[in-house]
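One chain of protein is taken out of this complex; the other chains stay put.
What follows is chain A.
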């Protein structure tokens, strides 16, 4: 495919076809079935659509192209009308399933699309035609969907599919995808919550970029690989660690989305999809309290009008009771393809994500396939564009101001009644002195904040809680005697005079 294959041609003979052949087999998929696979940590897989139509989580594959997957990717190639695929590599698990909830998802997609076209019609001020019938709602709103579900229920996959189908309707919809799962991190880094406008289908390739990627200086073939999300830094993977901060950041995100839509009513009619952490659905246990507040924060901030509950009867009842009178609460079956993931997998995925953020990540194709002519995440020349050079620089302690939000060692909130004195310190920025032993800065991931208001009179104490993130940094060495540290940044730029926030996310290459 790529015209740049030449560049690698200096020495390498074409790989032996035998090797690829031995490693390759074809699958003929009947209509409405899917080929599911799971990969081991160090293997990769290549899938080529030989014939027919196929899609991965709603993103269509182009016939004849070879797509590569890696880093323990678990995914499924679904076909509405049947297809033949060629699979190269050795997955740890692979099988074809005829039991999928795709028909239900399709109905859901169409129901949401109805909301969009009605909202657009109202936006244009066109009256419904006679055959369309009167609008059931005098003020039709586009879908603003909150996806809830327990861990390993496929929330993220569903969110991705809903977005992908929306942008595939051929209507130039540009819906907003919101990720409020700080454990997932979205396009930013774990510890962040973020939102981005999506205009091209999000590809699946590795768990390091589940929702596509934030922009790089390299050209990208799909806008979903060059996203410029708006991100806020929460700093922890678990929502229970500081629910009040979560609450505030969620509302920040929502407010900015609405302000954006005030300027872009055309964009507003595409709506939004919010993917949430599984803790929102954890109905029992010591952390049950904060989740209602956070769900409420989402409903308010994003003006949710559809709540989808993936595979969780009790939560469904709960949400019907709380919101059923004003919001469509819909129960969605869970896909049988969803795999139970152990916590260490999540941990590894976070690590991959940060590596991918800094260095990019090229998945070597399985043995037998040439390194060129494969698509990774839809990109045609991954060897050129997915290989990134971060910047490592030495920074004097005083040059970068570091804060932590809330006390350094905080007892679980559950130990305290909500609203008790503890909450004050939960929201309070505390200066971190790198010279102090035990600062916890070594290998810490920091969020570099946007500059504060240049107008002093506009400033306020907790301003930094409301500043979005411009990038993520990692402290790779801490030289206390000389009062300096080495900071890894995604790209070049002076950090002097800037502010960064530390959380509990760490990363080591």
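Following the convention adopted for this analysis, a contact is a pair of C-beta atoms (placed from the backbone, for glycine too) under 8 Å apart; a residue touches a chain by one contact, two chains touch by 3 or more; residues count from 1.
In this section, contacts and distances are computed from a predicted model.
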Should one name the undisplayed chain from "NADPH:adrenodoxin oxidoreductase, mitochondrial", "CID domain-containing protein", "Dihydroxyacetone phosphate acyltransferase" or "Enhancer of polycomb-like protein" using UniProt, the answer is "CID domain-containing protein"
Of A:23, A:256 or A:443, the residue touching the omitted chain is A:256
Out of A:96, A:328 or A:396, only one touches the absent chain, namely A:328
Only one of A:24, A:428 or A:504 touches the unshown chain, namely A:428
Of A:226, A:362, A:405 or A:446, the residue that touches the missing chain is A:226
